[in-house]
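What you see is the complex with one protein chain gone and the rest in place.
Take a look at chain A:
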Amino acid sequence: MTQLSGPEIKNSLRKLDYPLCAKEAIIKIGQLICNRIPSLKHMDLALDLMAELIFCEIDRRGNKRQSPLTSLDELQLLEILYDYINGTSNETSRNAVFLSLFSGTTAMMRSKILGKLISVAIGIPAPCVLFSASVWMQQLGNTSPNSKQLAKSLIKDYFILSPSSVPKLSVLPHIAPQFTANFLTAVSNLYFNDGNKNPILFPPTNLLEMITLWVKDNTGLCIAAQQTQSSLPPGAIAMEATTPIAGLLNWTILAPLHGQTSELYGKLHLGLLNSILEIQPVTPPRAISAAHLLQPLGNIIRYLIDYQRKCKENDNGIDKQNRLIENAELQLSLDRYAQAIQVALSVNCVYGNMDDFFYQLTQLPPNRLLHIVTHTHKSNK
């Protein structure tokens, strides 16, 4: 292969019309990035080519382009990207190109196209692309804003805009388990989140339904992302994937407190517990972070304060303690919490500062099961 200089490559590519130049450019980029020793110069050239010829963000003089791609052009670009990624057999180079296309400073700018690309990949379905996406999520952090953005756009496409295609998604865990797991983690952080500033969002019913189905039928799904080692370009540091378990447990625990009485939460909870039980004990444990497991705590306490204020307004006669015990929603929530902790502890998959964890749990209102769990922990120590 004759080595051409950067400007030469650019000029030769610029002679082509749009979709074709992108097609050529991505091949070129692949070559540049997957060199055995990618130089900084090559990397810069690759990034320039992406910005100018693929995503058309800048013109040939490096100025920002005013008119973005038309939707049809975009669709053509998607096809090219899809074809390239799907057609690249080498997993490492595939991941390298994908990561360089969609990460770094331009990640947010290109998130729209990424969202569409993944959406198309799910629709087709294309495991290779999904796997790359999974790696991308994992590397950027599957609870990062980028991942959340992606999750949001996927949810909008498949669960809001075309609910009719939901059944097609039921096989997703089989096609791309890692991607599904990372997707779940991102999704779990979108809902039932901190209700301090914004109102708490609840997942759409069909999404919840699908997640329940996924978790129930695939007990290994939750830890799928942690099971395989992703192949990364040389020099990259593999990031640990967060499992969706803590996030989804957060849903099931908080659901009763916010009036979400759907049966699905119960089923999801059961599925999650089953999933936890399936986790193979490893040392050190890495499936669930203690800090993540403490997520529901703040929400429960906020609920408690609200509840007590409401009670104070009504009357003071009844015993405070009793009232808390008689509150069915609160007790259901606490029961679920305690069950989760109990199960997780039993398979020993929680990592982090356990003493602090149990200290935090003491703030919770009285619950029999919770009491038993904490008590057992104390006595075991």
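One rule holds in what follows: a contact is a pair of C-beta atoms (placed from the backbone, for glycine too) under 8 Å apart; a residue touches a chain by one contact, two chains touch by 3 or more; residues count from 1.
In this section, contacts and distances are computed from a predicted model.
Trainee: For the chain omitted from this view, which of "Protein Mo25", "CKLF like MARVEL transmembrane domain containing 6", "Integrator complex subunit 5 C-terminal domain-containing protein" or "Ribosomal RNA-processing protein 41" is its UniProt protein name?
Mentor: UniProt lists the chain that is not shown as "Integrator complex subunit 5 C-terminal domain-containing protein".
Trainee: If I consider the whole complex, including the chain that's not displayed, which of A:Glu74, A:Glu91, A:Glu278 or A:Asp335 touches that chain?
Mentor: Considering all chains, including the one not shown, the answer is A:Glu74.
Trainee: Using the definition of touch stated at the top, determine which of A:Pro163, A:Pro234 or A:Pro366 touches the missing chain.
Mentor: A:Pro163
Trainee: List the chain A residues touching the unshown chain?
Mentor: Here the touching residues of chain A are 19, 70-72, 74-76, 78-79, 115-117, 119-120, 123-124, 156-158, 160-165.
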